[in-house]
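What you see is the complex with one protein chain gone and the rest in place.
For clarity, chains are labelled A, B and C in written order, and residue numbers in each chain start from 1.
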C-alpha cells in the first residue's frame, strides 16, 4: 500500500536525519559484534546518564522483544503478568509473551488504558492457591495504547502497591519519550523515579530506523538478561548500528524534540477536530494520538485519502497518530479533510 | 573492545556503501509498517527473481530468527531436528531453537561440519516409538560453520534421503552467498535447485546492517509463517529499511561481488599461511573462513594485535574469517604477522 | 485437613467398589507397559462402544492433562483458545495450557459459565491480522464449572458456528457424565452427536481413583496425539490400571448410576436450601453442584463443621458439590446445618 500522508502510526514515519547520520558515522572500520563494541558502550553510557549509573541496559530489536525479555527477566512460567486488556503485550504481540515466557497474562478492563491499584488488586485473590498462576509482574504502558499518560503520582501509587504486594512493575515505554515530554519530566524521572523496576525503552516510534532497549533498575534481578536476550532472539550481531541510533536519540535532547513535536501535532489535530460537530474525541489527548469517533460514511470517505486504523469497529472509533515528522500543514490538511468528509 | 583490523567474524565488518545508500533512499516520506510497504514488495520480488516466482518470503531480524521461524514452520514440539553438533542452531543460539519451538535437536558429530545421509540415518531408529521425539527436519548450514561447502550433489543426496524418509530439509544459509559463489551457482540453484525445502537466507554477514529472510519453497507449508514470525519476535515495524538493504544485496550481483571477494581473501590467506610451517590448515578452505592450528605461544602473540576466535582450545585451533571488505593488504599484513609470531 | 463429610468437591470422594475390584482384577500377571496391554485395548473398545468405532482414544492422568493434550492436538502456538473466564483451563490449571501449548486463552465473561456463538464471535475480529493470535479452538465445559449444563441444541449451535468459522470445538468433559445424565442422553449423543471435535473425558470425579481420556472424533487430526500425550507427561507406564477403571466406569451403566446419583443429591440439597430464606441459589442446579449465597456469619459457622469452597468472596457465594457417594442423610444433615447457621 502506497501512501503519501499517514496518520496511521508513528511507525510509518522514517528515520530522523541525525539518526541516519549516526548510522553512517558508525560505519567506520570493523567493530566486534554482539555488543562488544565502543558504540554500544557509548549508548549504554547515554542510557546511564538518563536512567542512573547502575541501570542495566540491553539493546534489542523491537518493542515486543523488549517486553518479552523484560517479563522473562522478572517472572517464571508459573507466574502471571497483570496488564490492561488494551496492552500491546495482550492485544498486539500474537501471543509472544505467553509463548516466549510461559507466563499467563491477566488482562484487566481499563477504559482509558491505564491500570490502577484497585484494578490490579482484583487479580490477587488466587495467591497461594496452587491451581492459580501467581501474579509476579504488573505491566503498564506509558504513554498508553489509548494515547493517555499516567501521572507520576499514578505510577508511584502503582509501584507502591506492587512492591507492597510482592509484585514487580514493568513499564512498556514504547512511547515513554512522548509521556515524559507531556509530563515535563526527564526520562529517568518518568520511569525509575516513579518506582518502575524494569523498562522497555522505545526508540523506533520516535525517529529511529530500529532500536529499543530493556533497562533494568534492579540489576540484581537482571544478571541473566544477557542470556535471555539471546534466547529470545533479540541479540543483533552488528549492534553498533542500533547503538549509534540510540545514542543519537539520547543526545542533545533529540528524544524530547521529536516527542514534543509529535505531541504538539496531536493536540493541534485535537483542537481542530473538536470543532467538527460530528467528531467526538473519546480519550484525553495526552501524548501523540487522537482517538475519536465519527460517522461511518465519513470514515469511509476519509479512508480513501488517508491511512489510519479503526480501533473499535462497533463504535466507529478510530486512532489518528502523529509522529516526529508530522507537519502542521499535514495536520491542517487532514483536519480540513475530516471536516469535509463529515459534512 | 576497540579493533582496527579483525579476522574475528564477517559480522565485524560494516555496511556496504550501496546498502547504506539504499537505506537513505528508502527514507522518503511515510510507509506503512510491518511489511505492507512498496520496499518490502520490491524485496520480495527480488527474492522471487532469484528463488522462483512462488517462493514464500518473510524478512526477519537475524539468523537465529530465520532458523527458529523456519523450524517452527516445519516441525511441531514433539518432533526433532537433526543437525551437526557444530550447527549454529545447536552451538550458538543459546537454546533458542529448543525454547522457541519445543523441538529437540539431535546433534551428529561431523568432522567437517557437513551432514550426510548416513549420519542422518543414525537418528531414525526411534521412529514410531512414542517415547522418542520424531525427526521431522534435517538442518544443514551452507557454507558450514567450519568453512566447508556442500557440493550440489551432496545437498541433493541429503534432500533425496530426507524426502524419502518423510523429513524436510532446512538450509541455514547465513553464508549461502559464499557457498554459491564458491560453487559457481546462482542462489536458487544452490538451495531450491538442490532440493532444499526452506532456507534461512543471510544478508548481515555479507554487507548489510541487518536483514535476513525465511524463504520457503513449500508455500503450502508456510501459510502461517507470517504469524510464526510475529510470535517469534521477528517482525520489524519499519520493515522498509531491511527490505531496501536486501533488495540492494540481491541487485546487480552485489551478493556475488561481496561473497566472492570474501572467499578470495580467505584463499589468499590460506595460501600464505600454508607457507608457515608451524601453521596447519585443518579444514578445506571453501568459503570465507580459514580454520588452522598454530602453536599456543604464537596465538597469544597474534592476539595482541588481532582479534579472532579460538575454535578448539585443546587443539589450539582458531578461526580466521574474511569479509566483503577485507583488503589484500590486510590479508598480507596478517599473514606476515602470523609468520612472525610463529617464528 | 481431616474431614468427615464434605461438600467441597467430587474429587474428595473415594473410589467406587466396582472400580477397586477392577483394579485388583487387573493385577494378574505381567502386562506390557505404556498401553500395549489387553486392558487398555478393552478400555478403548468400551470408549468406542460409547463414542463410535473410529473414536481415537488416549488415556491420560488427569483433567488438565486431557485438556492440554486436546488443545495441543488442535492448535499451534500462534493460535488461541476461546473459553469462558470460569473455564478450568483458564482459572484452575496454573497456566498449564499456555505454558504447555504456547497458545493464548481468550477468556469471555459468561455469567452462567456457558459460551454462545455471540460471545465467541466477539473474539473473531482480529483474524488475518498478524499481530493477533488466531483463534483455532473453542473450549466449553460440560457440565460447566458453575454447575450449569448446555442443552444439545446449545452445543450444536456452537459447533455449527465453530465449523462455519474454521474453529474446532473442544469439550472439557470432566463432568460429561453428570451432564449426559441430566440431559437423558448417552455419552456419545452428548458430545460427538452434538458436533464436538475432541473431548476431555473425565472419570476421576465420577468414582475412579484416577483416569481420564482424550477422545478425538477427528482421527485425521489426532494422528500425533500419541506423541503429544507422552511429551505433555500424560503417559502412564502401568496403564492397565487406569484402563481397568475406565472400563468399569463405562460398563453396566456405572457412569450413569454414579452421575445420576450425584445430580439427584444436588437437586435434593437445592430443594432444601431454597426453603432457607437467607440462602439464595445463584445458578440453575443442572448437574451436581449448588452455587448459593448466604450471609457471611452463617458461612463462617458452617465452615466449622463442613468443608466447601467460596466462589466469590465479595458476594459470599459458595459452591456445594455432591458426589457419587453423597448420601441422602448427608444432604439432609447438611441442609439442616445450613438452616441452623442462617438463623
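One rule holds for everything that comes next: a contact is a pair of C-beta atoms (placed from the backbone, for glycine too) under 8 Å apart; a residue touches a chain by one contact, two chains touch by 3 or more.
It should be emphasised that the depicted structure is a prediction, and the values quoted were computed from it without experimental measurement.
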Which of C:236, C:249, C:262 or C:331 contacts the chain that the document leaves out: C:236
Among C:146, C:227 or C:318, residue touching the chain not depicted: C:227
In chain C, positions touching the absent partner: 1-6, 8-9, 11-15, 20, 23-24, 26-34, 36-38, 61-65, 68, 93-96, 99-100, 204-205, 209-210, 227, 230-238, 241, 307, 323
Those residues of chain A which, in the complete complex, touch the missing chain: 34, 72, 76-78, 102, 130-131, 133-134, 224, 226-231, 235
Absent-chain interface as seen on chain B, which is shown: 77-78, 80, 91-95, 98-99, 102-105, 125-126, 130-133, 313
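In the analysis below, only the chains that are shown with their structure count from here on.
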Chain C against chain A, contact positions shared by both copies (same if over half, else different): same
Farthest chain relative to chain B (centres taken as mean CA coordinates): C
Chain occupying the most central position, where position means C-alpha average: A
Whole-Å gap between the CA centroids of chain B and chain C: 50
Between chain A and chain B, centroid-to-centroid distance (C-alpha), Å: 33
Averaged-CA centre spacing for the pair chain C and chain A, given as whole angstrom: 41
Residue list for chain A, restricted to those that touch at least two other chains: 93-95, 99
